[in-house]
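Below is one structure, written out as structure tokens; comments come after it.
Moving on to chain A:
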Amino acid sequence: MILTVKDLHVSYKNRKKNSLKYDEKEVLKGLEFSIDENEIVGLVGESGCGKSTLAKALLGLIKSKSGEINLNCKHPQMVFQDPYSSLNPKKRISFILEEPLKNLTDMTSEERRKKAEWILGEVGLDKEYLDRYPSELSGGQRQRVCIAQSMILGSDFLIMDEPVSALDVTIQAQVLELIRELKIKHKLSILFISHDLRVVYSLCDKVMILKDGLIVEQGDRDKIYRNPQHEYTKKLLKSAGITI
Partner candidate 1 sequence: MSLLQVKDLNIEFHDHIIPETVVYDFDLEIDQGEIVGLVGESGSGKSMSAMAIAGLLSRHDMTKRGSIIFDGTDMLNCSRDKLRSIQGDTLSVVFQEPMTSLDPLKKIGYQVGESMMLHRPDISPEDRKKRVIEVMSHVDLDEPEKLYDMYPHELSGGMRQRVMIAAAMAITPKLLIADEPTTALDVTIQAEVIELLKHINRKHNTSILFISHDLSLVRSLCDRVLVMQQGRIVESGSTKQVFEHPAMEYTKKLISSIPKVEIDDTDC
Partner candidate 2 sequence: DKAAEESTITVGIAQDIEDSLDPHHAAAAGTREVLFNIFEGLVKPNSNGELIPAIASEYSVDEEGKVYTFTLRDGVTFHNGEAVTVEDVKASIERNAGIGDGEALVAAFSNIESVDTPDDKTVVITLATPDTDFISNMTVAILSADHLDETATDPIGTGPYKYVSRSPQENIILEAYDGYWGEKAFIKNVEFKVVADPDTIVMNLESGAIDMFPRVTSVQASQLSDKFNVLEGTMNLVQAVYLNNDVEPLNDVRVRQALCYAVDKQEIMDFMADGKGTAIGSSMFPSFGKYYMEELNDVYTTDVDKAKELLEEAGYPNGFDLKITIPSNYEQHVQTGEVVKEQFAKIGVNVELELVEWNTWLSDVYSGRQYEATVVGVDASTLSARALLSRFVSDAGNNFINFKSEAYDEAYNKALASTDDAEQTKYYKECETILTNEAANVYIQDMSELIALNKAFTGYEFYPLYAQDISKIRPAD
């Protein structure tokens, strides 16, 4: 098991209008799941159900209220939902890619540069992109850079938060292909977040359905797609036009 989660609760504290008190909004209400080595787990749910929150909580970017997260991976990485805001607009691609190496390893600058060139090749980009700024890249290229940055440390667990939803259909297909390849080549475990059941089907080994802060259904891909148990899963499948 690379990741096990037990009874995870996460809530946002907010000051609501007309009130002096903090208003606590519980987004995740007791999740329980695990992810195996070299496995892609799909996380599906409607917008705002807490998918991104879960991702950030798993990596400690936001505090969870209670529960247990066991992550057997040194530097877990994440590909953020929005390829436009997840790259620092003022930094060149080379800086962005080398940042984890600079902070967490003691490589020399040549070594870092080499590694950056290599990882860029892995995601199918030319090394000339190293000297560009994010604004000079298309959405698909940005998403590749994000993926590259998340992989440069060679960590074996990644979270990908809707990595393709902002992209064009044709580019979507390319990125999905890339993820498939990388998983096999680098023996990655991935938590893949999406709201597109088709995409999830085409990529993941296991699927979890999140609704109202709870996982309403989880299991092998085929089992869920063929034989959904929960009403919500059925509704999702139906509206996606995946009829049984």
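Criterion applied: all candidates are chains of the complex that A comes from, given by their letters.
Going forward, a residue touches a chain if its C-beta (ideal position, glycine included) is under 8 Å from a C-beta of that chain, and two chains touch if they have at least 3 such contacts; residues count from 1.
Please read these numbers as outputs of a predicted model, since none were measured by experiment.
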Identity of the candidate that touches chain A (this complex; choices 1 or 2): 1
Chain A residues within the candidate 1 interface of the complex: 46-47, 168-170, 172-173, 176, 195-199, 201-202, 222, 225-227, 235-236, 238-244
